[in-house]
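Yeah, one chain of the complex is gone here, protein chain that is, but the others are all in their spots.
The block that comes next holds chain A.
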Amino acid sequence: MADKQPPAGDNRPKLALHVPEPKYRPGDAVDYSDIDIGEPGSMSRPDETCSPDTMRDHAYGLVRVLGDDDNAAGPWDPRLSPDTLRTMMRNFAMVRAFDERMFRGQRQGKTSFYMKCTGEEATSVAAAMALAADDMVFPSYRQQGILIARGYPLVEMINQIYSNKGDKLKGRQLPIMYSSREHSFFSISGNLATQTPQAVGWAMASAIKGDSRIAATWVGEGSTAEGDFHSACTFAAVYNAPVILNVINNQWAISSFSGFAGAERTTFAARALGYGLAGLRVDGNDALACYAAQQWAANRARANGGPTLIEYFTYRAEGHSTSDDPSGYRSAQEREEWPLGDPVMRLKKHLIALGEWDEERQEAMDRECAELVKAATKEAEKNGILGHGLHHPFRTMFQDVYEDIPWHLEEQAAQAKHEREVKWPGEEPWS
């Protein structure tokens, strides 16, 4: 039909392709006054067994607890004890200290790669603290806060980042792609959103077995565009799986703003409505709101009330990774103008407002965390840093592809051994 195209000047209007564009680019002044963040305490807290279709407001609004006055307000206040709040604060401080040191470690050439979670600490730390220790988590790559909240040893994390001979994953995985079955922390994959249907499957398995454990998964807003996320939502709804689908909307997927995942027209929490999932949209920089939302969803799942999709509205304060320079695509002012502030500062000010904390103790804690991370780094460096010889034996490259090594891999292993003998005569070839 190509020859039947109307000629130019035909009276039908010309169609125009809309290509989303973020509001601010490098050098632009930032004004976020149009973002409606609502009032802390203004959202109702529905019963955990409520029907998803009664939660429209919760999918478009924003659950907030901590206000500008640093006090907790409203029905979503989880009423955590000062000790729990101080534990949360310490986890925050530890994540921040860890990120700082590992970022520097990458710049110093001790490893190839690192990703910080600055500004998003509450979405992993507070959420993890609201789950039971044996609830299974299927994280993406920016939830190191879960491991720290669950007490995973820092040395193990650094061994993995350095791919050294202490690395439990035997140097096979890119840095930060942790795995710890002991901590009910699923192996991180580089392929985005694949963990979301897996979390649903794990939750289905738990339900099939009449277990009481639930699953939770984390995915960035950019990755919600993957087909896997649609599959996860569909399966979660169809089988009423005891799963929590956490969407971290940090506004940026590398250089692409959230508009490329559909954020210009709706919220990510609102996607829950179409699937028949409970949907909550929360202030992702409000540690208490993050805790409360995860706790609500966990209670719902445990009571066979089914899955919940939670959108954490937050901001990726740093570059995507050590390979990324955000000054190439966004305004440097965004971070300071972000209307929801910094999650760590907000919790600190809340604890101080409660009279349970002060700047001196915070400084001491920050110092202590920095020292602990430094000591863990030194400990881990005894096992080597990337490319300095202290790696796992060569033979391990061929192990665990299958349960048993098949003949073709045995032959390839023999080739690798031979190459080692040629390159380093006299050395133990499998070391």
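Quick note on the criterion: a contact is a pair of C-beta atoms (placed from the backbone, for glycine too) under 8 Å apart; a residue touches a chain by one contact, two chains touch by 3 or more; residues count from 1.
Please note the rule applied: contacts and distances are computed from a predicted model.
Participant: One chain of this complex is not shown here; going by its UniProt record, which of these names is it: "Hydroquinone dioxygenase large subunit", "Multicomponent Na+:H+ antiporter subunit A", "Light-independent protochlorophyllide reductase subunit N" or "3-methyl-2-oxobutanoate dehydrogenase (2-methylpropanoyl-transferring)"?
Facilitator: "3-methyl-2-oxobutanoate dehydrogenase (2-methylpropanoyl-transferring)"
Participant: For the chain left out of this view, which of A:Ala72, A:Met89, A:Ile161 or A:Met204 touches it?
Facilitator: Counting the whole complex, the residue in contact with the absent chain is A:Met204.
Participant: Would you indicate which residue among A:Asp228, A:Glu311 or A:Asp366 is in contact with the undisplayed chain?
Facilitator: Of the candidates A:Asp228, A:Glu311 or A:Asp366, A:Asp228 is in touch with the missing chain.
Participant: Check each of A:Lys23, A:Arg45, A:Arg90 or A:Lys168 against the chain that is not shown and name the one that touches it.
Facilitator: Final answer for the missing-chain contact: A:Lys168.
Participant: For the chain that got dropped from the picture, name the residues of chain A it touches.
Facilitator: 136, 138, 168-170, 172-173, 177, 179-181, 186-187, 189-191, 194, 196-209, 215, 227-228, 230-232, 234-235, 238, 400-403, 406-408
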